[in-house]
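Have a look at the structure below before the remarks.
Excluded from the complex is one protein chain; the other protein chains are retained at their positions.
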Amino acid sequence: MSTPTNIASPKARTEALQSALADKGLIPEGALDAVIHTATEDWDPENGARVVARAWTDPDFKKRLLADATSACAELGYEGIQGEYIVALEDEPERHNVIVCTQCSCTAWPVLGLPPDWYKSPEYRARVAREPRKVLKEMGLDLARDIAIRVWETSAETRYMVIPCRPEGTDGWSEEQLAALVTREALIGIALANPA
Amino acid sequence: MSTPTNIASPKARTEALQSALADKGLIPEGALDAVIHTATEDWDPENGARVVARAWTDPDFKKRLLADATSACAELGYEGIQGEYIVALEDEPERHNVIVCTQCSCTAWPVLGLPPDWYKSPEYRARVAREPRKVLKEMGLDLARDIAIRVWETSAETRYMVIPCRPEGTDGWSEEQLAALVTREALIGIALANPA
Amino acid sequence: MDGIHDLGGMAGFGAISYEENEPVFHEPWQATAFALNIVGIGVLRNHNADEYRHSIERMPPVHYLQACYYERVLTGAATLFVEKGVVTKEELEERAGGAFPLASPNAPDPMAELEPQPVARFTKGDRVLVKDIHPAGHTRVPRFCRGKTGTVLHVAPAFSFPDAAAHGGAFRKEHTYHVEFASTDLWADAGADNESVIVDLWDSYLEGVDA
Partner (left out) sequence: MDGIHDLGGMAGFGAISYEENEPVFHEPWQATAFALNIVGIGVLRNHNADEYRHSIERMPPVHYLQACYYERVLTGAATLFVEKGVVTKEELEERAGGAFPLASPNAPDPMAELEPQPVARFTKGDRVLVKDIHPAGHTRVPRFCRGKTGTVLHVAPAFSFPDAAAHGGAFRKEHTYHVEFASTDLWADAGADNESVIVDLWDSYLEGVDA
């Protein structure tokens, strides 16, 4: 139960590891920046939103997405690490899907982006598997008892994304307009697509 | 994951609870001191040691102890809270006993005393149930693979005490001499009775 | 509750730190905290021992793991004095001159449905299966033996059933049994030959197993 009191800050520890590796010549020029660029610029929940909007407007794409989401996402240019095997989970009026990784924090980075802190918190990971209806309600999504909830535990190499139900009143909307209704929260399943 | 940074010290919190109850007139005169006196003066592993020494020297007492340790301990004056139902576990050359309370830290206070910090630590509680041989070895007791180990989990109201094997070379010793060989550690089962 | 307190068999904990000739209390406040809880139970009848154990179980996991034993005692007792309306958290914090973290609230539906068993159903030598219950409230069945089969070594007297007593349930007494489990049955891959764990279990936690 004793903890050292002189623990260096995470920042100082990060710099220590970085400088130790750099001084040994182990970090290729630009390698860290390239990763950070990908993480902040390429991986983005707007990618997943575009996939959803396409599925809402293009029945053939939707069919391909549900059969093989990895390829369907790659059609739109979303692929790479943590996107090697993507499975799309289609919400239905009577069945809702929500994603968690209880043991670490795995997520489909290319389509959902790096996950937010709440997704990675012990609180979410511990609770959503066991009491999803309560957790979703606390987070603002109150699902009636007769709507089944499926909690998808990201315990292996499958990376999930939720295809929320298309909101009413969006007939004729463009893909871009529709994509704007789909948040990261909706792609994980703690929210619905925003109403029109 | 956020923790308030202005947490009062345990001492200040204790004084706060004590003064709040006292100011409401809820703490009878001398009540706290009486408990502390009992805990520091009456509950003592030397009590358990005397029980063991008596059992080693008096076969009739040992029979009573193994049949009904609560009464046998009461014969020597050791009884009261957390001693309402005591069971004595007799070590044999080929079978060793060790006590834990994995869920809190229950112990037979009248005969073992309030338990030491290591017994109450998450480390001991988590590990000794699952890897007793390794834990005992780390704590200085190296038991051969062919000695069975029974770990007694204090999950209900039974309070256990271990009767270690009487060391060789103690024939004719007095109860007092024998009791000096029996430590709190031996009564819990992480040590043997000290050699003569 | 399947909480952090239920530590038996949990991996990841390191060496046990051992102090020679440890005193009963390291600091005077520890003695006071201990006495306040004992007086709260035995004299003031503010709470019973099962409520007390559960109040500690309800501490947030990090606080639970970081606090020493007597800080856990203090936190549990203070929580129950607040919950029973004797003191307020605000009063305690004002007096303490800082935050006074308490345990989290009780679960709304804390008990598993377990039929009361006033008469001992098992005897020495019986094989028994531990029910795989997961109550949201207090229980004394460690997770590590749920769903496991063991052998009754001893029948203890009837004692108050803690799952009920911790939550104001109807008083009931049941016998407890010292049930022995082979460690290899509890933790396959533990490499724990020739080791066993004996758990003291109330009657209604168990069901009989045909030989």
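The first chain written gets the first letter, and so on, giving A, B and C; residue counts start at 1 in each chain.
Keep this in mind: a residue touches a chain if its C-beta (ideal position, glycine included) is under 8 Å from a C-beta of that chain, and two chains touch if they have at least 3 such contacts.
Here the structure is a predicted model, which is why all the values come from computation and not from measurement.
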Full-complex touch with the removed chain, picking from B:122, B:164 or B:189, is B:122
Contacting the left-out chain: of C:82, C:136 or C:152, that is C:136
Checked against the full complex, the residue among C:119, C:170 or C:188 that touches the missing chain is C:188
Considering the complete complex, of A:74, A:114 or A:180, the missing chain is touched by A:114
Chain A positions in touch with the non-displayed chain are 3-4, 6-21, 24, 26-28, 31-33, 35-36, 39-40, 81, 85, 87, 100, 102-105, 113-114, 116-118, 120-127, 129-133, 135, 138-139, 145-158
Absent-chain interface residues of chain C come out as 1-4, 9-14, 57-62, 64-66, 104, 107, 109, 111-113, 131-136, 147, 187-191
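The rule is short, and it goes like this: only the chains that are shown with their structure count from here on.
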Cα centroid separation, chain A vs chain B, in Å, comes to 51
Taking each chain's mean CA coordinate, chain A and chain C are separated, in whole Å, by 38
Separation of the C-alpha centres, chain B versus chain C, in whole Å, is 17
Note: chain B residues in touch with at least two other chains are 1, 121-122
Chain C residues touching 2+ other chains are 17, 65, 68
